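Every protein chain except one is present and positioned as in the full complex.
Chain nomenclature is as follows: A, B and C, assigned in order of appearance, with residue numbering initiated at 1 for each chain independently.
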Amino acid sequence: MQNNGRLAGLLSVCDESAKKEDQNIPPHVLIIGAGSTGSATAHDLALRGLRVTVLERGEVAFGTTGRNHCLLHSGGRYCVTDQESAIECIEENMILRRIMPDLLELNDGLFVAVTEADLAFKDRFLQGCAACHIPAREISVERALAIEPFLNPKILAAVQVPDGVFEPFRFCLAFLATAQENGTIVRTYTEVTDLLCVGRNVAGVRIRDLHTGRQEDLQADLVVNAAGPWAGEIAAKAEIVVPEVPTAGVMVALDCRLNNLVLNRLNKPSDGDIIVPQRATSVIGTTSWAVENPALITIPPEHVDRMITQGQQLIPAVKKVPMRAKMAVARPLIAKSGVDARKLSRTFECFDHERDGMNGFVTITGGKTTTARAMAEKVSDMVCRKLDISAECRTRDTLLASYRLFFQRTHSRTPSSVADAGHRSYRRSIFNEHG
Amino acid sequence: MKNPFAEEPKPTSAWLWQVITGVGLVILLGLHFIANHFVAKGGLRDFKEVVAYLRNPVILFLEVLFLLCVTTHALLGVRAILLDFGLSEPAERRMDQILKTVGFLTVGYGLAVTWVVIR
Amino acid sequence: MSTLDYRKVSRASRWLDVRRRKLGMWAYALNRITGIGLVVYLYLHLVVLSLLLRGQAAWDFFVTVARSPYVLALDVILLAGILIHGLNGLRIAMTGFGIGVGAQKALFVAVMVVSAVTLWVATIKIFRI
Partner (left out) sequence: MNMVKVPLQIFRYKPGQAPRYDTFMVEIPDTSHVIDAIDTVWAIHDRSLAFRRACHHSSCGSCAIRINGVEKLPCVTRVTDVWGGHDPLRLEPLRNFPVVSDLVVDVTGLFQRMSAADMSMICEAEAFLPFTVDTFAVAGLDPKLVELPENFSRFSRFEKCIECGICVSACPTMAADEKFLGPAGLAAIHQARKKSNDPVKVEHLLGLADGEHGVWRCHSAFECTEACPQAVDPAGKIMALRRELIARRFSKMMGK
């Protein structure tokens, strides 16, 4: 937190914000993080007519969102253990089908019973789906095996639900491209180094442009912290604690696609109980353990092995196929004392840090990519309330722009002059040695 | 920002001509080679033989066709290489004009030599 | 935002850079090199033909020179260029019409083998004349 020594700069920042209010210019909201939450929030706020700037220290979807499981949840996965999340999932699932029809692979999902215990879970599962309004229906084992030839032939039951598959990178690009259309500025490779506080008010952020190395102060009427598992790190700059448990999960991508539909074990969520098909691969997931540093997760080899063994329960052929990739990333789960990481709710929460004595600063965390739009709606409602703006959320029915427009809009933001800077000298340059 | 790739360009036949002349060359050059260097005694005709050879109308026709093909093919090839220098539109147009002129001069020269010889 | 556009570094010579590239790229580079060689030869050839205009003595003198083993060795190089360019050209034409696209590498190997064999036979013939 910066309080002293930079007053001159901050005063001018405040002057500027006062001036803007005079001229009836809409308030300026800074969003930290261009993952699914930040991207959807930018889109929501831009639609409500606010001036929005998104700051991201890497590329879009550089953190948690990029490496997620790509599962468009029907909610079936949580319909017994976490119905709040399940209801969110099915609602958002249906909305996303409307607003990004070109970015979803919609082949449904199957929950299959492999063991007697799974079979015993079936009735609770169907009841859970009904309670959460998830259109689920049981199909015969023969039918399931006809759709999925590589499915374990020993399965005892199968339930079909409206799961789907998205692609996280383009998911975010589509939201951001639409936000850009509505005036949002997206600054990637821009790291937030500090929150600028005036009294008990966050008045802006200090950033470092990682392309130029230049430092800059940006004024904001409100700062939205959507940094995922790094939200705690950002909030700490204002001496605020966000109760987050960065919880990593390992996923294993196979060298070919073994299933048409998303395949789940018909049971409570556990390790390696889901295989999501994507493009040319099938991705087995996941495990769950709390990590210290979400930026650098070492993948425990035994987790990878567990994915392969567990995956074989669903598709025996998993053991025959070479591994294409393995990845792990930290989910930003919200901590509850005494609750194990796997059992923490996958729902999201919006923190107005006014209650921590710091105004102009909110954190949105938790949740899943499937529910990113709902998270954006909730945090945008909070932002508008705080800024005293009455504007309805319009993201439920707004068709998103093409993700392909994003880079064009990002790179043409400042007039570009093609530089040939030292193009000859780089061949001869002395290599700088590091670490 | 307008998408510069969304407009239909002017169709071109350069590649097709390159292939047609190329295939023509394989045949004609084969004949040219066999007739001038393998059938001919000692691998080359002397002056009298050349004159007699070219006075055969079939041979004359094939040799003229060969000249046309080889010139077109060579200059289209040169053009493809020059295009790789990333020329501007006006430079491209000028290049086309120059290559056309060179082409006409080459063919004209070849015909002139032939005419003088068989006259 | 200023960007580094290092296309300009080696724009026109990129086609020659076959380092770590696959067979198709070698075929392309080879086709260009032989192509350039043949254009140069074409114009040399046309210049030589002007000797026909100077009458019998000039041409027949050239014919004697051309029969010297040194010139015949150059002819072998020329023939190599023609064979590679011609046969590879047929390969490009074929693939361009959608024929044998999947076998382009095998076709290139075939082109080179046929060229080599033909060149060998032709060389023997050239020097026996």
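We adopt the following convention: a contact is a pair of C-beta atoms (placed from the backbone, for glycine too) under 8 Å apart; a residue touches a chain by one contact, two chains touch by 3 or more.
In this text the structure is predicted, and so the values were computed from the model without any measurement.
The absent chain, not drawn in this view, touches the displayed chains A, B, C throughout the complex. Although one chain is not drawn, the whole complex shows that of B:38, B:61, B:85 or B:115 it is B:85 that touches it. Considering A:268, A:306 or A:324, the position touching the chain not shown turns out to be A:324 (whole complex). Only one of C:43, C:97 or C:127 touches the absent chain when the whole complex is considered: C:97. Interface residues of chain A with the unshown chain, by the touch rule above, are 57-62, 65-67, 70, 102-108, 139, 143, 146-150, 160, 165, 167-170, 189, 191, 210-213, 251, 253, 255-260, 278-281, 283, 293, 295-296, 298-299, 301, 317, 320-322, 324-327, 402, 404-408, 411-412, 416, 418-419, 421-423, 425-426, 429-435. Panel shows chain C; residues 1-7, 10-12, 14-15, 17, 19-25, 27-28, 92, 95-98, 101-102, 104-105 of it touch the chain omitted from the view. The set of chain B residues touching the chain not shown comprises 3-16, 80, 83-86.
Everything that follows uses one rule, which is that only the chains that are shown with their structure count from here on.
Chain C has its Cα centroid 15 Å from the Cα centroid of chain B.
Separating the CA-averaged centres of chain A and chain C is a span of 57 Å. Residues of chain C that touch chain B in their complex: 7, 11-12, 14-15, 32, 35-36, 38-39, 42-43, 46, 49-50, 52-53, 55-56, 59-60, 63, 66-67, 72, 82, 86, 89-90, 92-93, 96, 125-126, 129. For chain B in complex with chain C, the touching residues are 15, 19, 22-23, 25-26, 29, 38, 42-48, 50, 70-71, 74, 77-78, 81, 84-86, 106, 109-110, 113, 116-117.
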